[in-house]
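One chain of protein is taken out of this complex; the other chains stay put.
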Amino acid sequence: MSANAVYLVLIAALFSTGVYLVLDRSLTRVLLGVLLISNGVNVLILAVSGPAGGPPIVGVTPFEDMSDPLPQALILTAIVITLGVASFFLALTYRSWVLDSREDVLDDDEDVRVATQQRLEDSDSDVYGQEGTG
Amino acid sequence: MVSVLLPLPVLIPLVGAGVALVLGRRPKAQRLVSLVSLTAVLATAVALLVLVDREGPSSLEVGRWPVGIGISLVADRLSVLMLTVSATVTLGVLVYAVGEGIIDGARGTPVSIFHPTYLVLTAGVSNAFLTGDLFNLYVGFEVLLAASYVLLTLGGTAARVRAGITYVVVSLISSFFFLVGIALVYATTGTLNMAQISVRMAEVPLEVQTVVHLVLLIAFGIKAAIFPLSAWLPDSYPTAAAPVTAVFAGLLTKVGVYAIIRTETLLFTDSSMRTVLLVAAVLTMVVGALGAVAQSDIKRLLSFTLVSHIGYMVFGIALGSQQGVAGALFYVAHHILIQTALFLVVGLVERRAGSTSLYRLGGLAATAPLLSLLFFVPAMNLGGIPPLSGFIGKASLLQAGVQDGGPLAWLGVGAGVLTSLLTLYAVAKVWNRAFWRPADEKPVVPGDTDVVDRLDRAGAHEPDVATAVTIGTPGAADRAAAGATITAAVTTPVADEGDASAPQEGPQPASRAMWGAALGLVSVTLALTVAAGPITRVAATAAENLTRPEVYVVAVLVTGEEQG
Partner (left out) sequence: MIALVAAHLLAACVAPLLVRRLGRDALAVLGLVPAASLVWLLVQGPAERVERVTWMPEIHLDLVLRLDALSWLMAVVVCAIGTLVLVHTSRYLDRDHRGLQSLTGNLMAFTGVMLGLVLAENTLLLFVFWELTTIFSYLLIGEDSRRKASRRAAMQALVVTTAGGLAMLVGLVALGETGSYELSALVADPPSGRVVDVAVLLVVIGALSKSALFPLHFWLPAAMAAPTPISAFLHAAAMVKAGVYLVARLAPGFADVGLWRPVVISLGLTTLVLGAWRALRQTDLKLLLAFGTVSQLGFLVVLVGLGTREAMLAGLAMLLAHATFKAALFLVVGAVDHTTGTRDIRELGGLGRRKPVLLVVGATAAAGMAGLPPFAAFVGKEAAYEALLHPGVLSPLAAGVALAVTALGSGLTVAYSARFVWGAFGGRTPADAPADAPADHALSPVLLVPAAVLAAATLAIGLLIPLLDGPVVAYADLLPAGYEGTYELALWHGFSPALWLSLTVIALGLLAFVRRDAVGRFQERVGGHGDADLTYRRTMRGLDRLAGAVTAATQTGSLPRYLTVILLVVLVLPGAALAGAFRSWDVRAWDTPLQAVVAVGIIACAVAAVRIRQRLAAVVLVGVSGYGIGILFALHGAPDLALTQFLAESVTLVVFVLVLRRLPKTITQRHSTGRRLARMAVAIPVGLLMAGVAATAIGAGTQDSVSEEFPAGAYDFGGGANVVNVTLVDIRAWDTMLEVSVLVVAATGVASLVFIDRRTGTPQHSGHASAADAERGRRVRADRSESGSWLRGSEMLPRAERSVVLEVITRLLFHPIVLVSLYLLFAGHNAPGGGFAGGLVAGLALVLRYLAGGRYELGEAAPLDAGLLLGGGLVLAGGTGVLGLLGGADVLQTAIVEFAMPVYGDVKLVTSLFFDIGVYLIVVGLVLDVLRSLGAELDRKEAELQDDPSGARLQGVTS
């Protein structure tokens, strides 16, 4: 079976742009990235589902000319799931804005703490070793 | 009989969730619905376990469509084993949550949100274990993930929202790769039915197989938190409400592990990923355990051991021998129960002492003997002290490693015992500091006072910024200062709710139900040891079936045809 070049290019483009945005710290952009990637995935599923054809509706298109209905069902499911999750993520963005009056992904405090303490110990104090074991 | 029971573990909680939503304004009724549903699920699971263990695997074609066309539900020994354990845990945690909810009212776990979502989560988990269709597995994952997003951010405090964002984005990425994997499978084999894939994949050129295989493994590896795909976990789980953390830590990663088991034993039957998995296993064990040693907050410490011990399971799967897989299976069961139990106990600790930071806790052994016992036993179990269940799983894995005898296998054995030691060291540290050290003794904290503040703050759960501003808690995050005054204005309406759901400073009472749940789960972990004979036998049989994929394939394709 042969691959549709247009789809391939599209996959590459959507994934690249999407990933680039997802790696941003602005929640809005992260979500936009997610949406682009999900479109990329859908195109990928479409691409593997063989050549274009008539709408898979009995009576409208003869069986042999129909486009593969199964991947379409999968994509439809994926679209709907993405819709749901995207709405939730937007709610998260809003909440994050309300609490911090910013919409960036922040680093985890406890991790930062462990790292800081690490730096401190290298400079400092035999006591921790003892407390560590006691 | 089996075919009647098969769909119930999914249908019951789903319908239950629906009913719970309809009863939106009647908390009591909702609680009742959840309790009834999950009890029913547990009963079904046990029934399935007995039946399948006696009669062997069997399957059901949803909607009587021919095999491969429709979706198959499959109950083999592995799936029913997982199902039973997860049902036990979910029920236990539900009881705890109900107990907590009754005390806290809407604060910790808002009934009308928690119960429907929790039921849907259960449905998703059950479906992941029962489905025989790769795409349906994806949907099952999405269900439990979506539910987990909501549960994780319950109460919407600053810490939880931040954790939620990390968790959601990482999960989304993994799901996308899962979808890509599915597309590739469909492209190469033209089917989504896992039994058919198992047969057809053999005809796909090996190097293409490898590509597909790796994509799927990465997707599952993220969900199972295998190093280096694991960093998201310790940042997200510990911030949630106690019961939520408990069920996440116990269950969710194991669904990923389950998926990996299927991938390695059913979808791709040549153990071509052996090396990759062995290396990953070793790294996961050691790095995770070191992470645990470095922590000073019990919840986070446990989260790191969680990651670390996933390594054991991966090790067993990678070895691929019956002994190895059996060990992995037993360890999965053990770890689901032990992690959940421990997190529930830590929940009790937090309510009693008002913190889970080792810099704040102290003297619990003297002041709370029962609680101490309740912590010590599962903690030692996690540390692999025999004859508790953790040791049993490990012993089996070590034996498998030695039998294998390859250099990487020996490396795994070494990493295994090292991890066991580090884990024991970590939990003993918790015991020494939180339970033995007198509360009044000033902990030794490196560095200047400013850092001491930082440590204390990190120890206590950072209160909601809104709280910080409205009641002026000292522990406010640095950045709270920034838009604080403004934020205060914006969120005043939300504030009181927001801070109510933030973990409280200072002690809170714990209800009988919560104690009961924790006690119950701890005793179940002990039962694992007492009944180790039969359980190891089931695990062994399950592993034996897994090493012969045809068992599964026949169960689906043949019995499926009979129905179709």
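The chains carry the letters A and B, assigned in the order they are written, with residues numbered from 1 in each.
Simple rule for what comes next: a residue touches a chain if its C-beta (ideal position, glycine included) is under 8 Å from a C-beta of that chain, and two chains touch if they have at least 3 such contacts.
All of these numbers come straight from a predicted model, not from anything done at the bench.
For the chain missing from the display, the contacting residue among B:L48, B:V98 or B:V169 is B:V169, taking the whole complex into account. The residue touching the chain not shown here, chosen from B:N432, B:Q508 or B:T547, is B:N432.
By the touch criterion stated above, the residues of subunit A touching the omitted chain are 1-26, 28-29, 32, 35-36, 39-40, 42-44, 46-48, 50-61, 63, 66-73, 75-77, 79-88, 90-95, 97-98, 101, 103-105, 107-112, 114-115, 117-119, 121-122, 126, 128-130, 132-134.
We take it that only the chains that are shown with their structure count from here on.
Rounded to whole angstrom, the centroid-to-centroid distance between subunit A and subunit B, based on C-alpha atoms, equals 22 Å. Across the complex, subunit B meets subunit A through its residues 135, 139, 142, 146, 149-150, 153, 156-159, 161-166, 168-169, 172-173, 176, 179-180, 182-184, 186-187, 192, 234-235, 238, 294-297, 300, 429, 432-433, 443-444, 446-447, 451, 454-455, 457-458, 462, 464-466, 477, 479-480, 482-483, 486-487, 490-491, 494, 498.
Remark: subunit A residues 22, 27, 30, 34, 37-38, 41, 44-45, 48-49, 70-71, 74, 77-78, 81, 84-85, 88-89, 92, 95-96, 98-102, 105-106, 108-111, 113-114, 116-118, 120-121, 124-125, 127-128, 130-134 touch subunit B in the complex.
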